[in-house]
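Subset of chains shown; positions unchanged.
Just so it is clear, A, B and C label the chains in written order, and each chain counts residues from 1 on its own.
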Amino acid sequence: MAIKKLGFVVRTMPYKIEGSRLAMTHAIASQTVEIYLEDGDNVEPTVCFIGDGVLNCLKSQQAMKHYGLTSLEQHIKNSLLLDMNVMYCKEDLDKFGITENQLIMDAEDIGGETNAKIVPYSEIQKVMESVDHLLFC
Amino acid sequence: MGKLTIGSFSSLVGSVSLDFAVKLAQAAVQKGHSVDLWVSGNGTMLSKKGQRAFKDYSYLAKTCQELFATGKFQMTACEACAEARGYHKEDTMEGCKRFSMDWYLASCFSADRVLHIGGD
Amino acid sequence: MKLGVFLSDFKSGNDTLDRLTAEKLGIILVGNGIYNATVKENGKASPVLDKKATFYALTEDLESRGFTAANLDSRVKAVTYGDVVDLIFNEYEKLIWL
């Protein structure tokens, strides 16, 4: 019986490359990983957005309307619906002047009960120290 | 001896990051370690069979075949990523598997070290 | 020359842009280039906008990233793909993608 913690750290902007999208889809895939593992074993993902990566976390992304593409907004909401631990770096939001009301903070509209957290970088550093493996995207 | 899991999202040719992943896998296997290589996103192109060797493009298929033969190396491609790109099951390189993304997380679970190449 | 520059990135490509000169210069912000017109770093607008040029931003790419024309820096005009076609054929002779 073991839980392995995986820390996804998103530092790239959305859409231009697939990094942030694949980070979310891989993190969400943790829901079904048990089929490959022994009873009681599991993985626990945390997703942190730092640097330019915080630009993934803005509300009202209309990528589906314009490009037929699931938005990063939808991915973040899906991960909140699954009660995943999602963190945004406060210093980077401040640097860009992005305020909480511009951000995807919850997934209430799809029935989610978990909120995203705005945390200082020091908290993200702690996540990096506590996880078993780091996956920077 | 340990287990290294390498995850790559990079493109087949053009981005030497995927060459790096394969050469690192080769060096690790030579030292007796075992390696899982997960190719996702554009990296799934590595798993396409029938790649022609040109001197102007990376040609990694041969090294992968040699690595499969050691029994210390697994390569798995993301199924959805491959289908989106028009690669179907029958297009997959011999020895390479196809699974959904949870396979990669399970491989990370049992890995001693994970090197995740996230960029393009 | 009449030069239309498509800037598709944020932060990178600026060194190339800095040196470009043209009698008539248009900068069309597309893809992640739209952040140059919508986001300020440490309260400062992107240095790209200080260039002597006419600025446009692609509405579809603005909206995909969570912005609208209302978020644009006042120096930048929102355009559609159709408008970009007209800019290409009517306003500029040479095109560069950065």
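One rule holds in what follows: a residue touches a chain if its C-beta (ideal position, glycine included) is under 8 Å from a C-beta of that chain, and two chains touch if they have at least 3 such contacts.
What you see is a predicted model, and the numbers here were worked out from it, not measured in a lab.
Each chain type appears once in the displayed model; counted over the entire complex in the file, the copy numbers are A x2, B x2, C x2.
FYI, only the chains that are shown with their structure count from here on.
The geometric centre of subunit A is 25 Å away from that of subunit B, both derived from CA atoms. With centres set at the average Cα position, the gap from subunit A to subunit C is 29 Å.
Counting only residues that touch two or more partner chains, subunit C has none. Residue numbers of subunit A whose C-beta contacts span two or more other chains: none are found.
Against subunit C, in their complex, subunit A makes its touches with residues 13-16, 52, 55, 58-63, 65-67, 69, 71, 73, 95-98, 102.
Within the complex, the subunit A residues that touch subunit B are 2, 4, 6, 12, 17-19, 22-23, 25-26, 29-33, 35-37, 41, 43, 45, 132-137. On the subunit C side of its complex with subunit A, the touching residues are 8-11, 31-32, 35, 39-43, 60-61, 63-68.
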